[in-house]
Structures are given as structure tokens and as C-alpha cells.
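Of the protein chains in this complex, all but one are displayed in their positions.
And then chain A:
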Amino acid sequence: MEKTWNNKAWFMVLPVLVLVAFSAVIPLMTVVNYSVQDTFGNNEFFWAGTDWYVDVLTSDRFWDALTRNLIFSAIILAIEIPLGIIIALNMPKKGLGVPVCLVLMALPLLIPWNVVGTIWQVFGRVDIGLLGHTLEALGINYNYVQNPIDAWVTLIVMDVWHWTSLVVLLCYAGLVSIPDAYYQAAKIDGASRWSVFRYIQLPKMKRVLLIAFLLRFMDSFMIYTEPFVVTGGGPGNSTTFLSIDLVKMAIGQFDLGPAAALSIIYFLIILLLSWIFYTVMTTSDAQS
């Protein structure tokens, strides 16, 4: 069939372009605009070039926060991915247990971030919180307001509680798509439980795991609400992640220039890391 070429068709795409422009490009360019200028108020701006970028990139404050982010993401990925796989493997495949488990799994995902934060903040308080109080009663010295380790443990447990379900649900979707014949063949071939996982289940979950990994990485790297609600970035700066720092800078200190530069850098880091993970994982997939 002949294709009809009609330049008017481009107009059809216009609404999307406008939408994307308003929702992404224009705000982003505003930030870029701030990041290369300086202001003393009164809407007067001076050209600052790359000064703010240099400032941010040479400050310890930035590198410390970035390190915290990376460590946090690494820890929660190292916990949530294997834990999610294990839970998914043990979920029932048929019967009444399936809907029950699925609903239970979906529950944490339905709770808004700040509510999760508040729940855990209260839950962990030594004076009135069930967890904090119990730990105290058991003689464990737990105080996320004063002890950085406790603050970190709280944030990690909270994130694992909130988001492991996502990994579980994705893995589960991969697992139920495996036809019975594969398990039957594995039995005939005398495969061990581990071989079944390694050669049948894991390959089938690979794609969804890639998605789970990227989602959890990006999301945990941008973590803001939970530490904001629970620890406020403390004790000291121990839970001051890039996002928290950014807000401190932009709203607390009103340093718009450095804050804008930090935003751009932050954005580029996430983009870059996601791209690297994606490429590494998809090329290893293509080779196999």
C-alpha cells in the first residue's frame, strides 16, 4: 500500500510536544537558567557561568551526600532484590492463597511516602512507639534521633518494608509465566532445586528483575520524604541525602544558584547510572 505523506500530520504531535514542554523542558530550563546566574534578589541576575557547578563539585558536602545516596541504594538493592525473589518463589501458584498473598503484598505499595514515614517515625519512638519501646524494654539501646546507625537502620527497614513487595510482584509475574512442562522436564532430567532456579526460574525473571532493579535504584537514589519525615537528615548530617541537601540549600538557605546546579548534577547522575545499568544488563542478556 502507498503511504500518504502529509505534512499536516505533524500538527497531531504538537499537543504532546506542548505537554512535554510545560511538564519537563520548561521547568528544567528554568533550573538551568538559575544554575548559571547569580542574584541578590529584586529579580536582578548576573551571569555566573559554571561557577556554581565548580562550587558544588568541589564541596565536601556534595560528595558526602552523594556517597550516602550510593550506599543507601546499594544496601536496599542488596536486600530487596534477593528478598523479593525468595518471597516470590515461595508464594502459592494456585488456589485461594494467590489473591490473599497478592493483596497483602500490594498493601504497602498503596501507602503514600509521607504516611509510611510518619508510621515508622511513631512506631520507632522510644517514648510512645511500639517498636522503640519494645526494643528499649529488651535492653537494646535504640534511638534513631541520636544514633546515626539506628537512623540508617530505621530508614532501610522502612524502605524494605515499603518496596520489597514491588520486587515480589514483578518476580511473581515472571514466575507464573513459566509453563508446567519446564518443571516436569527438570524433574525428568534430575535437576536439583538450585538448578531449577538457576536455569529455569532466573532466566524467566531476568527481564522483570531488570525493571525492578532500575525502578528501585532510581527511586531509592531520589529518596526524600522518608528521611525528611523521620530523621530530618540527622542526627548531624548522617542521613542528609542529596535531595535533602538540595531542599536545605534552596529553601532553607535560599541559595538558588548552587541549588539549581546541584539539581542538574543530581539529574545527570541518575540518568547516567540508569543508562549504565540498563546497557550492562541488556547487553549481558543479548550475549546469552
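One rule holds in what follows: a contact is a pair of C-beta atoms (placed from the backbone, for glycine too) under 8 Å apart; a residue touches a chain by one contact, two chains touch by 3 or more; residues count from 1.
Criterion: contacts and distances are computed from a predicted model.
Q: Considering the UniProt annotation of the chain absent from this complex, which name among "Glycerol transport system ATP-binding protein", "Alpha-ketoacid dehydrogenase subunit beta", "Class I SAM-dependent methyltransferase" or "Fe-S cluster assembly ATPase SufC" applies?
A: The record for the missing subunit names the protein "Glycerol transport system ATP-binding protein".
Q: Which of A:P15, A:P112, A:G139 or A:P179 touches the chain that is not shown?
A: Of all options in A:P15, A:P112, A:G139 or A:P179, contact with the hidden chain holds for A:P179.
Q: Write down which of A:F45, A:W113, A:W161 or A:Y199 is the residue touching the left-out chain.
A: Touches the omitted chain: A:Y199.
Q: Among A:I79, A:A191, A:V247 or A:L273, which residue is in touch with the absent chain?
A: Answer from the full complex: A:A191 touches the omitted chain.
Q: Can you list, in ascending order, the chain A residues touching the missing chain?
A: Touching the missing chain: residues 179, 181-182, 184-185, 187-192, 195, 199-200, 203, 288.
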